[in-house]
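Note that one protein chain is taken out, while the other chains of the complex remain in position.
Every chain is named by a letter (A, B and C) in the order it is written, and numbering of its residues begins at 1.
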C-alpha cells in the first residue's frame, strides 16, 4: 500500500476558536495508522508553502480519518480554508506510534493543548483499560472533546492556566500531586503529548518517580521519512529523527 | 474608489475544454470598466504564483463582472479550481480601453481565439452600430458565444484553421477578402484582440489598406500600474507600457 | 499605557520618520502609487534609477515569474535626470516624505556628473548610488564586484556629492561584507543591500530564454533568506547604517531585517502584489513595537539573539 495518496475533504469543522477537525477520505485504501503515527499534508497546490505539514492521527472511522489541528501559522491558516470536495496530497502514516502498554499496566494519558489530538486515538485503542487522562489548557474555551472522552470511559482530570475550568494551574503539577498521594495502585505507564515545556517538566517528574512513559515529540520537518535529517532531537543515544525513530520516544531518552 | 479590492466567486463555469467564464462579485463598489480595460487577479493566497494575472473585462452585469479565460499555465489552472464563495484579491480596472468609434464610422471587430473575451464587452458597448465581427479559432469546438453575439445584432464571420466551422483558414485572410471586395461602404474603424501573429498580420493589412484601427496587446506583467516597466512593447514612439499607455494601441504604432 | 513607539531612524545625516522606504525601480517616481498609499506615511521614496541621459532599456520580454520571485531585465530604462527634475520633482516635493534618488552612470565620469547635478536639486534628500544592476554588460558589473573599481567609483562620487550617499551593493559576490567595508572606506554614508541576484529562466517549448536579455535580476520573497544573511554579515563588519531589502512582503519580514542589523528597509517586488503594502508595513511595525513594549525602533537594529561566538 502506497503511503503517497490523495484524499478528499469530507468536512473541515471549526470546533472552537482556531481549532478545526478535518475529516478526510483517502482516494485509495491506505494502511491503518496506529495512535502516535502522523501524516504529512500538502496544504497548497503552488510552491508556497513548499513543505508538507505533519499532523497526528486523531481518529480513524471506517477508512476515513480525522486530523485535529490548531491554526498557528501560514500552512494551518490555508488548511482551515479548505472546503468539502477539495483534494489534498498526503504522505503517511508515518513514524513510530505509541507502544501498547503491558497487559496489567494502568494507563495514564497526559495532554497539553492541541496535544489532545493524538491522545484521542490512543485512548480509543486502550479504552478497555479505562485510562486516566490529565488534560491541561490555557482556559475553559480551549477544552475539547470532554464528552467524547467521558463516553469512552476515560477518567478525566482537567486543569486550566486561569482556573476557568477544572483545577487552576499546570497539568504536570496536578499529575504530580496525584502520584505523590500514591493514588496509583498498580504499575502504570504514561503517554504524553503537548508543548515542549510540558514534556520537559514531565521528564523531571518521570525521573523523580521512576515513571515508565512515552512522549510524542515535535520538530520542524521536511521529508517525514527519515532522509533529510532535519527533524532530529537530542537523545542519550545521539541525534534521533522525530519522523523515523519517533515521534514517540521513551521519556527518559530525551535530553532537554 | 479604490482599485484594490476583494471579490467573491459567484460562478466559475467551464464553457468548453479549457475555457472558463468567471463571475465575480466585488466586495465594494468599483469603477465600471470600459471595454479593453483589464483586471489583475491573484489566484493564490501563498507566495507562488507570486504575481497577479491580467484578464480583460468580458462583461459587466449590474456591478458584478465576468472574465472569460483560457487555461494556459499554472495560474489559470489554479483559477479554474476556484469554487463559489472563494475570495480573490483584485486590482483594477486598469489600462486604456478601446476608444469609441467616431459617430458615423462602421465598426469591424476582429478576434482570434481567447481574444474574443474583450470583444464581447466592446460589441455590447457599440451594439447599436451593428458591428461586424471576424472571429477565428483553431477548430469548431473552440468557437464561443455565437448565439450571444447574434442576439446582440452582431454580424458574425467565422473561420477555423481546420475548416470545421465557418470558412477554412486564417481570419485575417477572410477580412482581407472582405475589404478587397470593397464591401465596406462607409469609413470604418477596426478593433482587434488575439495572438501576436494575428495582430502582426492585421497590421500589414492595415498599412496596405490604410485602415484605421486599434489592437489590444499582451505582455508579461508584474505591477499592472506602470511602475515596473516590465510590460513594454516597441512602438514608433519608443517603448510603451501595455498596462498604462495600452493595452489598446493604434495599430500603426506598434513595431513588430 | 505605554508611549507611542518611536519609529524615527537616522541614515547618516538623514532623518526618516520611520524605517520603511520603497525600493528603487519598483515604485516609479512615486506618482503612480499616490492612489494606493498615503505617501506621507512612508519613511522615504526611493525613485527608479536615473542616468544623465534618458535610456530605452532592454527589449521585451523583460520579466518572467519564478517560484515566489520574479526576474527582471528592464535594463535601467529611465527618463533621464533633466526630465526627472522637470516633470517628477514638483510632485515629489509635495509628498511630505524624504526623497532619495537612485542613479547610475556608464563610467566614473558619468557617475560623478550625475551626483553633482542631483546634489543641487531642491527637495532631494539623499542619493543612492547603484553599482549593482545585474542587467548591464560585463564591463559595468565590475563597479559592484571588483573591490578596486568599487573603491574608485565610490570615492569619486563621494567627493562630488553634496548629499548623504547610500551605496547599493550587489549580492553576486563571494563576500559582501568585504564589499561593504570597501564602500565604507570610500566614504559611503550608508549601504543598501541587496540588489537582485543574477538569474535566468528558459521556455522549454521554444527553447529560448524567457527574457530577451537572457539573464535578469531575481527579486521577491524567494531571495529573502539570502538578503537577510547578507545584512547580518555586513552589520558586524561596518559602522555605517544599512538599508535592508530583498523579498520583504510583511512587517514581520521587515522586522527580521531590522533584527539582523538593518537601520531601515526598502520594499520592492511586494509593491507589485499589494500596491498599498509599504504603508501596511509601517503600521505592522508599530503594532509589533507596541505589543512587544519597544519604545524606539533603533533598539531593534541588530537585536537578534544569538550566540556571538560565530563571527
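Everything that follows uses one rule, which is that a contact is a pair of C-beta atoms (placed from the backbone, for glycine too) under 8 Å apart; a residue touches a chain by one contact, two chains touch by 3 or more.
Bear in mind the structure is a predicted one, so any value in this text is a computation, not a measurement.
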Neighbouring displayed chains - absent chain, whole complex: A, B, C
Touching residue (missing chain; options C:51, C:102, C:130 or C:172): C:172
Contact residue for the chain not shown (choose from A:4, A:28, A:180 or A:197): A:4
Touch with the omitted chain, as defined above, among C:85, C:100, C:223 or C:265: C:223
Positions on subunit A contacted by the hidden chain, ascending: 2-4, 42, 47-52, 89, 91, 219-234, 238-239
Where the unshown chain meets subunit B, residue by residue: 47-48
Those residues of subunit C which, in the complete complex, touch the missing chain: 66-69, 71, 145, 172-175, 197-202, 204, 206-209, 214-215, 218, 220-226, 228-229, 232, 247, 252, 255-256, 259-260, 288, 303-307, 310
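Everything that follows uses one rule, which is that only the chains that are shown with their structure count from here on.
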Contact distance in steps, from subunit A to subunit C: 1
Centroid comparison with subunit C (C-alpha atoms), farthest chain: A
Averaged-CA centre spacing for the pair subunit C and subunit A, given as whole angstrom: 46
Distance from subunit C to subunit B - Cα centre to Cα centre, in angstrom: 37
Residues within subunit A bordering two or more other chains: 47-48
Touching two or more other chains - residues of subunit C: 67-68, 221
